[in-house]
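In this view, the complex is presented without one of its protein chains, the others remaining in place.
Per-chain numbering from 1; labels A, B, C, D and E assigned in written order.
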Amino acid sequence: MKKIEAIIKPFKLEEVKDALHDVGVEGMTVSEVKGFGRQKGHTEIYRGSEYTVDFLPKIKLELVLADSKVQEAVGAIIKAAKTGKIGDGKIFISPIEEAIRIRTEEKGEQAV
Amino acid sequence: MKKIEAIIKPFKLEEVKDALHDVGVEGMTVSEVKGFGRQKGHTEIYRGSEYTVDFLPKIKLELVLADSKVQEAVGAIIKAAKTGKIGDGKIFISPIEEAIRIRTEEKGEQAV
Amino acid sequence: MKKIEAIIKPFKLEEVKDALHDVGVEGMTVSEVKGFGRQKGHTEIYRGSEYTVDFLPKIKLELVLADSKVQEAVGAIIKAAKTGKIGDGKIFISPIEEAIRIRTEEKGEQAV
Amino acid sequence: MKKLFLSLLIAVVGFSGLVSRAAEAPPAKADPTIDQRVADLEAYVNNVARGADAADAKVKSNVSGAGPGHNAFQMVCAALVLFMTLPGLFLFYGGLVRKKNVLSVVAQCFGLAGMVTIMWWAFGYSFVFGDGSSPWIGSFSKFAFLAGVDSNPNTNYSYWVSQNVFSMYQLMFAIITPALIVGAIAERMKFSAVLAFVALWMVVVYFPLAHAVWGIDGAMNGVWNAKASIKAIDFAGGTVVHMSSGWSALVLCLILGPRLGFGKTNMAPHGMLMCAIGTGMLWVGWYGFNAGSAVAADGVAANAFTTTTIAAAVASFVWPMVEWLVKGKPSILGFCSGAVAGLVVITPACGFVNMTGAVIIGVLAGIVPFLACAYLKPLLKYDDALDTFGVHAVGGTLGALVTGFLATADVNSNLTTNLKDILGKTLWIEQLKAMGITIVLSVVATAVIAYIVKAVIGLRPTEEGETIGLDLTDHGEEGYHG
Amino acid sequence: MKKLFLSLLIAVVGFSGLVSRAAEAPPAKADPTIDQRVADLEAYVNNVARGADAADAKVKSNVSGAGPGHNAFQMVCAALVLFMTLPGLFLFYGGLVRKKNVLSVVAQCFGLAGMVTIMWWAFGYSFVFGDGSSPWIGSFSKFAFLAGVDSNPNTNYSYWVSQNVFSMYQLMFAIITPALIVGAIAERMKFSAVLAFVALWMVVVYFPLAHAVWGIDGAMNGVWNAKASIKAIDFAGGTVVHMSSGWSALVLCLILGPRLGFGKTNMAPHGMLMCAIGTGMLWVGWYGFNAGSAVAADGVAANAFTTTTIAAAVASFVWPMVEWLVKGKPSILGFCSGAVAGLVVITPACGFVNMTGAVIIGVLAGIVPFLACAYLKPLLKYDDALDTFGVHAVGGTLGALVTGFLATADVNSNLTTNLKDILGKTLWIEQLKAMGITIVLSVVATAVIAYIVKAVIGLRPTEEGETIGLDLTDHGEEGYHG
Partner (left out) sequence: MKKLFLSLLIAVVGFSGLVSRAAEAPPAKADPTIDQRVADLEAYVNNVARGADAADAKVKSNVSGAGPGHNAFQMVCAALVLFMTLPGLFLFYGGLVRKKNVLSVVAQCFGLAGMVTIMWWAFGYSFVFGDGSSPWIGSFSKFAFLAGVDSNPNTNYSYWVSQNVFSMYQLMFAIITPALIVGAIAERMKFSAVLAFVALWMVVVYFPLAHAVWGIDGAMNGVWNAKASIKAIDFAGGTVVHMSSGWSALVLCLILGPRLGFGKTNMAPHGMLMCAIGTGMLWVGWYGFNAGSAVAADGVAANAFTTTTIAAAVASFVWPMVEWLVKGKPSILGFCSGAVAGLVVITPACGFVNMTGAVIIGVLAGIVPFLACAYLKPLLKYDDALDTFGVHAVGGTLGALVTGFLATADVNSNLTTNLKDILGKTLWIEQLKAMGITIVLSVVATAVIAYIVKAVIGLRPTEEGETIGLDLTDHGEEGYHG
């Protein structure tokens, strides 16, 4: 099994979720993160004080799935999340050794 | 070393923490996430507008520990987090190559 | 490629970010997490009710980078994040099999 | 549930047309002399009766309606008391619950405001201020559907404030009293059960009690009713508002049982800032509650305004200082609790005591309810979620009692009308009697009503519903998004 | 944009000195007799004219200035109406948008408050309350730059309230009316475009309409102007405030188009608690709006206070009960919407109807606007983001109409001055005429102005700007940090 982690722009979440759903991904975990990268943040001025906010709001998607499904899922994410503008985000793939469904104690690919 | 990531129901956090503590896990990192899976979300209606919230609040636990302790920790999590109802969550196990304690610069299993 | 995950004290974020920047790390993803470890939390008393908050606010940094850069990045993090007091946090290193930049679909080390 | 309320509503709207409004033809009266006219104007400034207000008056008054200064004040006070519930309690109570239940607190306060208004219009005002029926309950037919309650004063209650304004002012009391109960049962009572419980409770507890204490012919109206069987005094609601809600809250929270996870889960307030903001609003609104209870912008109101300020401020300081001493830190909840406790304890006393009395009350209010919340509650392990009992029952009881000792005719000459003989002597015994009746009525009635509601529609949500939170379970919404 | 406003500002400040203030020498008058002096004091209590106020008066008055009770009330009412916008609407509207747009709502309300005040000072008050020019627009020269508007009453509008206070009170109406429009176009209109649109809209829609309805010689001022061509009545702003803003809001939101992602993205309110708090503030502030429209603390104000309470409370209960029946759950937004709808519908009626009328209005207000928001909007698919049309246009229209049927001289004898013949008969036809004119003026003018602003500076932010949120895009700040 693999874990796909995708960092995307927040307003793309719905589209990515739908795209993943279409290729049969049934579960995922999402968190709000702040990203730092090439995309530049903004400056806020409060009376005389300037603050540069270079961490931008991003969404991190995590999905664990069978090796066979990785390709398709990555394709779906790219398609849905790409705007072509800087800051679209990244996808990282890493190995998962075991997965367990707490409710049933099923293991491995059945669990995800 | 391994990393255990567990996605659980929020109100189970205290119990899971205690259960892990009982099997000797002394450190962990917790974050608030949103989960999408078989468990269905709810619909909110604001005057004429309906919004389906299919991301449900979940808690993600991350703990890095020696290979030898994984089995026990997983058992503890399952025991404490299981309600038997859909949406109980998942456990994922992945490899960790190195761990470092920032304060002391200790490495490896001593660091966790 | 490797993923470095670092759990640090929140007020150290700016310094760590700058230190990483200095060693050429150009991207990272940050999230707010709660940590449980040797560092003790605090007790809040609301009229007659006491609540112990043992989860402390921490920041989790995630950065994916080429194997060759790992050593330097870890050094930078330790240097900037260390206060020498309990609770300074941890660094975990794990393998990443693939990285993709969504905008360009570049892969591997070019993507990060 | 829903059907019940809807049919009630429809029935009541229907009936409102049927009540007869017999107009009594007033006997012809003479025009006032210039002296009488000036006297009437002086009466306005001094907030006393016009010549024409006497039962046997032979002259008319050229200023027979309400007077602007008093009426303006009363309208503002009514608005201030509403402000205490909406949004005062939204914030004060809403800030103290967990995030997932914040809207349920809002719904309970808001729902009670609407339901009680409809009851008040239909029969509540009659039951409380309709005179001529009984010392324990007002006359329904007198003001049913607020018939005859217009912009002229009802001189039983005020010479210079419009009766419709007076009725709205008193409505705000009828709204906030049951809303205080919400504090004890927060986070675990079904919305429908709250509505049903309060609907019955108003009829059985609040209306009779308010009539007995404030109705012109009420059994416990020591100030104005020469024939009162218990000559107790309660300026702005120590018994009627705080004791009734506080003691009922205790019983209801015992019958309801503690919240799931009580004592184990972290149930810390989700928004102490909100709570503090709400406290500020309660304090400001309480001026309407206390000074407004003079039903005139006169010297008694001025005194009530002053004692309220002092008691609240002193208690808001003493409570956290005691905490600092005992627990090591002065908490924001301590400041908030102290302020509210000070306001509660001064409530029955504010128009009867002087500034020294107010300081004493402030100090007591900063200590006694603190002890109840910090030591009694953990000892007895009842789950009075937001301390309605600890603050309102304990504070109200304390206030009702000390009023008996500290009341002085120096600041309120009305105390000499019917109470000259017992003032400063045995008044506190009358107070004890009124307190006893209030406690017994509240406790017994609450128990009976709670078991009835439990039997008919149930009190608590499902375990899952309570775990998810009442906001989603009962209202399908969340307090905060994104 | 910026330059435009700045030069406007400078120009206007400059001109303010130039307007001539010709002092008319008053003819010498006799000192009042003791009888007249007492009568004048009685006039104060009764809120009627002094002897000296008559056009042909031969005596002076010893109390020719404002009267304390009335003036105090009017100042408080003005503050309460300001409270509705700042911070009432910040919270009510701010809570209903998404997190990323909350400050833009604040900026729009706040910016309009400042801009409209400057316009009001320079010419707005003149255009509305300057008499002697036309039934459709006031006389600019009369009160330009508020010259001559001092602490003495303008007896065209009130015998006992200072004209400067009256002018500030009315300013608060001129501020909140365009701020209501913000609800429909929230989350997607450039800040500069909002300012430009409203600047023009005030001149073309609000000032003429307010003059016609409330100006002493206004074309639709049925109560006071015997020569009004349309004998309509509007106590506190059903046509002037709610219909004008509501119908304009609909047109503007249609021209603007829906928010990006409308119908697909989750646009749930980010802070329902905030919205509920704002609702409480609106309700409390609305007493200033409605009771204050009597421009005196008299019996009419008392009646308005009472009917406002009842209608708001009933509607706040009926709306969520209907939801409970139809959608399965009573929502907090339902309580809030019901309260606001009740307040909107009673607005034109509050000083003219009795308590039964208020109950009827409360029930209607809980149902009709609900149907508009819950069924009409999804059907027609316009993006009235926060339901300005559904609540204010529908509610205001409903209110204006039922006022025609329910108004009664029993609670307001002013209705007999010029309307004796049509009251209870054909008054509703006059109401229909006024409503028609209001709708036509609002719709047409809004369309024209919107297209002009669109052509000159554009209405919407860039797609990216809208996606990021107006808080960062237009103001460089975020509503919440950390």
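As a working rule, a residue touches a chain if its C-beta (ideal position, glycine included) is under 8 Å from a C-beta of that chain, and two chains touch if they have at least 3 such contacts.
Source: prediction; values computed, not measured.
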{"item": "Contact list for the unshown chain, restricted to visible chains", "value": "A, C, D, E"}
{"item": "Which of D:283, D:352 or D:428 contacts the chain that the document leaves out", "value": "D:283"}
{"item": "Full-complex contact with the absent chain, from E:52, E:103 or E:385", "value": "E:103"}
{"item": "Option touching the unshown chain, where D:260, D:332 or D:457 are the choices", "value": "D:332"}
{"item": "Touching the absent chain when the full complex is considered, from E:94, E:138, E:178 or E:237", "value": "E:94"}
{"item": "Interface with the unshown chain - residue positions in chain D", "value": "34-35, 38, 41-42, 44-47, 67-70, 72-73, 76, 80, 98-99, 160, 268-273, 276-281, 283-284, 287, 291, 296-303, 305-306, 309-310, 313-314, 316-318, 320-321, 324-325, 328-333, 335-336, 338-339, 355-356, 359-360, 363, 410-411"}
{"item": "Sites on chain E contacted by the missing partner chain, in the whole complex", "value": "2, 5-6, 9, 13, 16-17, 34, 37-38, 41, 44, 62-63, 65-72, 75-76, 78-79, 82-83, 85-88, 90-91, 94, 102-103, 106-107, 110-111, 113-115, 117-118, 121, 145-146, 149-152, 162, 164-165, 167-168, 171, 191, 274, 474-482"}
{"item": "Chain C, residues in touch with the chain not shown (by the definition above)", "value": "11, 14, 42-46"}
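In this section, only the chains that are shown with their structure count from here on.
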{"item": "Where chain C and chain D overlap in contact partners, by chain label", "value": "B"}
{"item": "Chain B residues counted as touching two or more neighbouring chains", "value": "31, 44-46, 94-95"}
{"item": "Of all residues in chain E, the ones touching two or more other chains", "value": "266, 268-269, 331, 333"}
{"item": "All chain pairs that touch each other", "value": "A-B, A-C, A-E, B-C, B-D, B-E, C-D, D-E"}
